[in-house]
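Here the structure comes first, spelled out in structure tokens, and everything after it is commentary.
For this depiction, one protein chain was excluded, whereas all remaining protein chains were kept in their positions.
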Amino acid sequence: MTFPLWLIPALPLAGFIVNGLLGKKLGKSFVTAVGTGSVGLATAVAFARILPFLSGDHAPVVERIASWISAGGFSADIALRLDPLSALMTSFVTFVGFLIHVYSVGYMRHDETEAGYARYFAYLNLFMFAMLTLVLAQNFLLLFVGWEGVGLCSYLLIGYYYDRQYAADAGKKAFIVNRIGDFGFLLGMFGLFSLFDSLDFDRVFPAAAADPAKYAPYLTVVCLCLFLGAVGKSAQVPLYVWLPDAMAGPTPVSALIHAATMVTAGVYMVARCNVLFRLSPEAMGVVAVIGGVTAIFAGIIAVAQNDIKKVLAYSTVSQLGYMFLACGVGAYVAGMFHVMTHAFFKACLFLGSGSVIHAMGGEQDMRKMGGLKSKLPVTYRTFLIATLAIAGIPPLAGFFSKDAILAGVFEHQRYVLWGIALFTAGLTAFYMFRLVSLTFEGSFRGTPEQEHHLHESPRSMTAPLVILAALSVIGGWIGLPKVLGENADRFGAFLSPILLPLASAADVAEHGLSGGTEWLLMGVSVAAAAAGLLLARSWYVKQQGRPAEAIAASFPAAYRLVADKFRVDELYDALVVRPFDWLARMLWKVVDVLIIDGVLNAAAFLVELVGDLLRFLQTGNVRNYALTLFLGLVALMLFVIGAF
Amino acid sequence: MARLVFDAAAALTILFAAVMVVHRHPVKSVLALVVSFFGLAVCYVMLSAPFIAAIQVIVYAGAILVLFLFVLMLLNVGEETREREPWPFQRIFSGVALVVFAGMLLGLLRAHGSAIATPRAALTGEIAPLARLLFSRYLLPFEALSVLLLAALVGAFVLAQRENRP
Partner (left out) sequence: MIGSIPLGDVLLASGALFTVGIAGALLRRSAIAIFLSIEVMMNAANLALIGYGSALGTREGQIVVFFVIAIAAAEASVGLAIFVAVFRHKETIDVNKINLLRW
């Protein structure tokens, strides 16, 4: 039987409701069963739909659930879409999500109360619901529902440890910065509505593709607005500042939301709207530049960080920059390829770091770690595999996706960006191997109590690590470059239908690289990665970090700047937060208290004053009243007679 | 000739009304008013309303003012004392307004006095037509009037009771 598509997001939603309402009364085992089971079932249903889809003709399937808005000429339905892009996203969102749910059981079980454990899984399930709604939506409005939903869950989960001030602050920061992006997204949707009278994918994209000349002039603005949403959600410059702070949440949350799924929603959206972006070379240019700048900027910051999760956070920001760079130059398939492979190895890295933190009893500072490879063998090996993948060492997954991006950038003749991307690739390898070296190699630098506590994680935590590591190895093999065979790029072939042909030559022409150039590029990227790897090993394993310390000592100001993440947060605080604070205070003290309250109080005072004056008319004396009557009569007579 | 009589009677009426207003002793005021009402009755006769004149004497002068006298005697109301007004403005404003009022009336009369038409038919002083009118067209008000008198009777009775409740 064919399962309906709506079952996929509905199962986690049911899990949220059950665990949210009943979880804390029914015990941790119940919560575990419902929380992981709902996602597991959703994964099963998803694959039950996707696998036949893979072997079929890949024609999009639209399942309408209900009518939502029908007002005048505009209608928006609750409808889900299964096409190559949404199938791709759904497959790894559900699968990686399921693995992370399983991991969370081991990670959260012992330290949390019944209520906290239930709350965690409820929010995690809610997140899955929102994310799946986002990727399966058939129209922008439903996508936005999911978009907001994941933002909300991000806030709830980052602030999971709500009794810690910095965690609560981080949650708020994430939500507020996201809001700025959402504002852009809304404006983009308004623009789309005014241009196309519809928000449905099957109306907007074909219409735009069929008549580029009519829509192209307006699409630059619309695309930039939509991209603003992506900048917020996917943590690009300048709205990336929430992601490093978001590490305050539990590590599985960082893995799921801030590595594998939520932050990739922006890339998904840009890929989904590729028709619109391809009609606006200016917008694509902006996307590419921001992607490239973010990649290198975050990479530089990552080099100087000492908290293991912060390194991974900036690494995520940097890799997301790669994805946008790819989309920005027109290599949408490469961008989505990297989304998928990144989900595998970044989730593996975050979960691995969670394993390390768990073993270290909560310590996250790498300077206090070292030599853990003997105490946590499984964690070490999976972490190493994932690091090789992110560094871009063949034949692991990261190499193929990163190489696809670099080739795409070079192919579209954006040589400056290519240079930046290549340098960042080397940088990535360097700081990731710095991390591995500091954490796992050498000798232990922590306290004796911590050393005593070191132990490998339970099976519920290591099993997902192994699976993700395996995927990090083989995940790239479905998208091999053309030089290895004409039909080697099965991934590209699968995704190509989402790139609707445009009616004019407005599309960025495919150039095509010669075989020789491709091999050369591959060699160069591997060389950069290898260079970074070897440099890191040399500095941190053989020489125990002394060269790095020497450089830091010789350029103390520069080092401080990088370690303080270029003080961007402080800049925003001075430029944005303080003025807003001042404005709010002004509106309160002056406008609200002085003016508005003042006016009201004055009005009341005036009424009282008039009353105080008028009451002297009430003399209680009948004669006075009679006089008043008579005076009135006289006045009336005068008026009537016209003496006035 | 008739006019002279009327004017004299009217003057008498007004004079004694003024006397009533001025006098301090209440009984003397009432008696002055009685005279004034008699003068008014003469005016009515001059205006072809002998029945009303009779009613005026019998009811107004003879019943209402006598009632006033009864009450005055009953309560042994004394002379009004000469006191200073707590608020002089009452007197001042009243005086001004009265002057203005009188002036307006005079002015009106002078300005439009010529607009009064001559009567179409002279009235006779017979009572029968009056009675006929009263009991045909004005029957309802007449009956209502009796109800009103009943209500007044009951009201007066209740209001004037002594408060002797056990």
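We just call them A and B in the order they show up, numbering each chain from 1.
Keep this in mind: a residue touches a chain if its C-beta (ideal position, glycine included) is under 8 Å from a C-beta of that chain, and two chains touch if they have at least 3 such contacts.
Keep in mind that this is a model prediction, so the values were computed, not measured.
Student: Pick from A:55, A:443, A:554 or A:618: which residue touches the chain that isn't shown?
Tutor: Looking across A:55, A:443, A:554 or A:618, the contact with the absent chain belongs to A:618.
Student: In terms of residues, what is the contact footprint of the unshown chain on subunit B?
Tutor: Residues of subunit B in contact with the hidden chain: 1-3, 6-7, 10, 13-14, 17-18, 20-21, 26, 29-30, 33, 36-37, 40, 43-52, 55-56, 59-60, 63-64, 67-68, 71-72, 74-75, 77, 80-81, 83, 86, 90-91, 94, 97-98, 101-102, 105-106, 109, 113, 116-125, 129-130, 133-134, 138, 141, 145, 148-149, 151-153, 155-160, 162.
Student: Taking the full complex into account, what residues of subunit A touch the chain not shown?
Tutor: 615-616, 618-623, 626-627, 630
Here is the rule we go by: only the chains that are shown with their structure count from here on.
Student: Whole-Å distance, subunit A centre to subunit B centre, using C-alpha means?
Tutor: Computed from C-alpha means, the inter-chain centre distance equals 98 Å.
Student: Taking the complex as given, what residues does subunit B use to touch subunit A?
Tutor: Interface residues on subunit B, with respect to subunit A: 87, 90, 93-94, 97, 100-101, 104, 108.
Student: Across the complex, what residues on subunit A touch subunit B?
Tutor: Result: residues 619, 623-624, 627, 630-631, 633-634, 637-638, 641, 643 of subunit A touch subunit B.
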